[in-house]
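I'd like to ask some things about the structure below.
A single protein chain has been omitted from the complex, and every remaining protein chain is retained in its original position.
On to chain A.
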Amino acid sequence: MNGFDWNAAGEALPLLLEGFRVTLLATVLGTLVAAVLGLAIAVAGRAPSKLVTVPVKAVMEFVRATPLLVQLVGAAAVFSSVEPLTIGIVVLGVHYATYTSEVYRAGIDGVPKGQWEAARALSLPVRRTWQAVILPQAVRNVLPALGNYAISMFKETPFLAVITVQEMVFEARKYGSEHFAYTEAFTLAGLVFLVASYPTSLLMRKLEKRLGH
């Protein structure tokens, strides 16, 4: 019973913000991986051959139905020579790609059938059909959903602390154990998350409304 120590809180905050930079870096790079890989999965999922679509779907379902924490810890243990931050970004990106691919899929399904037919009537090759006709129309509508996944990924970055990435929660735990001030460190860390994620989610909601979702 020692209540809330404001001095400890003042001391912990700069350390937490230092870790927060890593948190943001992991979120941004993880989102990039998820955005690119998700698109690749969505396009591969529409391949004409079942030899491609069935394994892609199976792997996706498996990755999606299993815990991120186990994937992270497992990957870090198997590839123990790779830098933890790299592993974290790749695993986060791959995990979320299985969700974003679903978003792209919906976006691609939303492109009217006539557009495919028109592209074929102009005898565009497959590559150009995707590049010049389908994707420009599909991608526009998926941005708000991608933003939501970025926020959701941001809130899962604390998992990276487990594989010793020195992000904010890692710093909070370190400070907490060194000074026996878990209360202050974790309360502040939670507040930083709230302050960062709430305005972002309001912004995303506005963007969604503007795009008419």
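Quick note on the criterion: a contact is a pair of C-beta atoms (placed from the backbone, for glycine too) under 8 Å apart; a residue touches a chain by one contact, two chains touch by 3 or more; residues count from 1.
Following the convention adopted for this analysis, contacts and distances are computed from a predicted model.
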{"item": "Protein name (UniProt record) of the chain left out of view, among \"YCII-related domain-containing protein\", \"Malonate decarboxylase alpha subunit\", \"Ectoine/hydroxyectoine ABC transporter permease subunit EhuC\" or \"OB-fold protein\"", "value": "\"Ectoine/hydroxyectoine ABC transporter permease subunit EhuC\""}
{"item": "Sites on chain A contacted by the missing partner chain, in the whole complex", "value": "1-4, 61-62, 64-71, 73-74, 77-78, 99, 102-103, 106, 145, 148-149, 151-152, 155-159, 162, 169, 172-173, 176, 180, 182-187, 189-191, 193-194, 197-198, 201-202, 204-205, 208"}
